[in-house]
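Missing here is one protein chain; the remaining ones are kept as they sit in the complex.
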Amino acid sequence: MIGPDLPALIPFIYLAFAVLIPLAGLWKRELSYGLAVLGTGLASAFSLAGFINYLSGGETIRYLFGGWQPPIGIEFVYDGLAAFVILVINTVAFLVLIHSRHIATAEFPHKKIAYYSVTMLLMLGFNGMVLTGDLFNLYVFLEISSLSSYALIAIGEKRAAYSAFRYLIIGTVGGSLYLLGVGFLYTVTGTLNIIDMHEMLPQVLGNSAVITALVLMVIGIGIKAALFPLHGWLPDSYTFASSSSSALIAPIGTKVAAYVLLRVLLFLFGAEIINADLPITEIIGVLAGIGILFGSVMAIAQSELKKMLAYSSVSQIGYIIMGISLANPFGFIGAVLHILNHALMKACLFLVAGNLRLKEGHSNILEFDDSYRKKYPWTMAAFTTAALSMVGLPPLAGFFSKWYLALGTIDNSNWFLLAIILISSLLNAVYFFRIIEKIYLKNPAKENESTGTDIPRDEVKPSMLYPMAIMALALIAVGILNVYIVSAITTMFPAGF
Amino acid sequence: MEISYIPLFAVLVSLAAVPFILLSGKKPNLREFWTVLAGVVKFLLVLSLLPGALEGKVVELTLFEIAPNLPLKLSVDTFGVFFALIASGLWIFTSFYSIGYMRGHGEKKQTRYYASFAICLSSTIGIAFSGNLLTFLIFYEMLTIATYPLVIHNESKEAISAGRKYLAYTLTAGLLLIAALGVTYSITGTLDFKAGGIFGDVELTKTMAVTLFMLFLGGVGVKAGIMPLHSWLPSAMAAPTPVSALLHAVAVVKSGVFAIIRVVGFVFGPDVMANFGLNEILMVIAGITIIVASLLAFNQDNLKRRLAYSTVGHLSYIVLGAAMLTPLGLTGSIMHIATHATMKITLFFCAGAIYVNLHKQNISSLNGIAKVMPWTMAAFTIGSLGLAGVPPINGFVSKWYLASGALQGDMIVPVLILIISGFLNIGYFFPIIHRAYFKKGGEELSKYGEASPFMVVPLMGTAVLSVIFGMFPDLFFHFFDMATSIASSVFNPQ
Partner (left out) sequence: MLDFFMGHYAYWFTIIILAIGLYGMLMKRNLVKKVIGLSIFQAGVILFFVSIASKHGASVPVKDAALPVSDVANYMNALPHTLMLTAIVVGVATLGVAFALLVAIYNRYHTLDEQELLEKIQ
């Protein structure tokens, strides 16, 4: 069933739809939404098939472009980890795009065609980044996804264009630094293929070019992943972008960057080489830890739901990067599981923010009250589920990534990071329970006796409700069934674990 | 070991009642019928596990692995049945009492109340039957969340701030517990409860053992109300009285002490405890808590808050008994879980009945109420005498064994603490009884009568139970036999 062409097929679907959508849009504008959903749907179906194939004992598929053998040719490497991440990002994108219909009509009715076409390019970039086995090719896909995300972020509120511009400047610098790092590695190894280079690196160990390259690449990818203190672009971008854009980019974008960091650190270099000259993993771990606390504290200070979620992303991405920096099996499991969990949680929460913006016209936390619960019972239930999962209450999904991360820190006897995981869970609880308390308990009628009438139910449309509900249910399912996912992840370990 | 699905059903039955309760929100009678039905079924299911537990059999049910090598496991040992029996049995009383209280008081959002209550009970039974620490943690956190809506039930400012305080304490505790579990798992590779402890073969350093124990204590100590982690409990008295009665005198706080005994007897084990002096830490904390809480109880004019401080003190009796590390002490400690439950629930029921009937919640305004509410005050007297340790009420039995346990371990201080605390108990309960019986009440009392039978019958019931179990501790449920066999299993593990 699964052909050897699968790795190329999935990005190709996006490429084809990116062209198809403007063409079909010439004929009928409304088609763009359907085509975008169809495209992501197809891609997620193929990713699912590929992942099932991997689970049932499938080998790593290495797709060689033009038939050129690596290291001369470019290849796509569809191994377990890539299959898993591809599945996560495509499925989340599928659900988010289903949800986007009414938001697109309300927020940017005349830009639909462009919007959906660019989302396809964005997903092309992300899929390419995950799949490629070539460092320069990775840069190209990185830029494709980045350019698309600048465009998507610019579609939004008044301030969106300026925050997109800032992101563009910072993001391009990040990309360039990454490229510079690749250049240094190329000078010492003469190859760009990740697998090939991994075999050569031990021979050039101690060369100052390697350590320079490593630092440059970590900074470059760190900017994309919003690793503290390189996160400055993120909060504004996510806040002022259209609800659909932020729901698409927030759960996926930084995750893919974190995945690239994981590839570079653990698959390309490997824990021993990274730490040969400088304790890079420890530095990254400490930065991630500070980022976790910083993001959580800033999230508490926000009164705008989307901005709060954006800062929460800074903190959550810290978990993933912390897991990578632990460079042990539990840390790896925690990081990869958190890629899934956080994608689901953050997408679900951003969809809730989108629903509120559409219905109420704002998402200002201070104005939340218990009429929301009456008007949107299911939206609020989904929010509560995702929030509890973010806090890390068992048996929801969020608990288990924290559990494995905690085990990872204990394995390394890294009590500092263990304390950070615990403290940050508490901070998460503060900013989420603050909202939960408002939507279930704050009763304006009590303070102001005049409005005592019953508030009718006014739930969002099914196309917005179901994607969100599926994610909330998935959080429960992933939590309870996480052992199956984890046992799959244990087959994805990089060499040396 | 045998496999049975009864424990699972026992856990799930009240959870299964939740949809029915929610769906019949518009028909109060039907809704409350579901609650009572779930309570009775749950109690019978737990009861059916009793004969096996008395023979020392362990019923296990491994559901599925929730993390590699860490299954979601229910394992019903004697201790589990003991605790589950108390919680589910008293839930039936509380269900009836709730009907009287909530209707008598005209509370809003009763559907949410009954639904949360049912989830709480599921979690409590889950805690009782947890076969390993991870399963325990899951139910423990579930209990935290399910109790929250009950604490903030009346949605006043006071209740909301009590809710915040409650969450702050319990969620922090949950995190410490996660850390403790992680460390335990990485040291021992298992999280199963085992009579006599799981650290048997592991070399521990003193620092490690003390740190780990403090993490555990921080984790479960909040619900057990040990000082200085107790202060959420008096604030949580903002909840409706049935909640205070069942959850804050029985289910939630007893989960805390249940967990402490689990940690002492089934995770660390008496040997490790003694080797590293962990029992001394625990004993000092418990002793201080007992005395200080009893003294603080004097200060409270609000009846429920006084009862809450009394609860804090009595929970530490149980902790103290566990810390003695003697079989008799542990027996007394386990017995006190049962005896304090029946007595304190009686007292809370009384406080609620007085509140609903007379709208009085301050002790200073209780003058002469024994004339209008003779049954309630009779029950209250039984309960408070029992807590002070007067025979033949069951509080005496557990105190007797606690004291014997201390002497068995050649310890005098715990005995002194118990005696002093007994006097303090009399000291803070006597004024209430004195006012009720001997002071003359105001004129307005004459227009009131006894509270609704929905409340009076349950509170009399629990009071009578206290007396019966005081005279015949082994009647019906063999509580005493169970306590002895749990204690001997901890000290003489197979």
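The letters A and B name the chains in turn, as written, and every chain counts its residues from 1.
Operating definition for what follows: a residue touches a chain if its C-beta (ideal position, glycine included) is under 8 Å from a C-beta of that chain, and two chains touch if they have at least 3 such contacts.
As the structure is a prediction and not an experimental result, all values here were calculated from the model.
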Chains still shown that are in contact with the chain withheld from the display
A
Can you say which of A:120, A:154 or A:344 touches the chain missing from this structure?
A:154
Which listed residue (A:187, A:303, A:364 or A:491) would be found touching the missing chain in the intact complex?
A:187
Could you tell which one of A:173, A:365 or A:441 touches the chain left off the display?
A:173
At which residues does subunit A meet the chain that is not included here?
136, 139-140, 143, 147, 150-151, 154, 158-159, 161-162, 164-165, 168-169, 172-173, 175-176, 179-180, 183, 186-187
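Here is the rule we use: only the chains that are shown with their structure count from here on.
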Which integer distance in Å separates the CA centroid of subunit A from that of subunit B?
44
Which residues of subunit A touch subunit B once you look at their complex with the stated criterion?
388, 391-395, 400, 402-404, 406-407, 409-411, 418, 422, 425-426, 429, 433, 437, 440-441, 443, 446, 480, 482-483, 486-487, 490
So in the complex, the part of subunit B that touches subunit A is made up of which residues?
64-68, 134, 137-138, 141-142, 144-145, 149, 152, 155, 160, 163-164, 167, 171-172, 174-176, 178-179, 182-183, 185-186
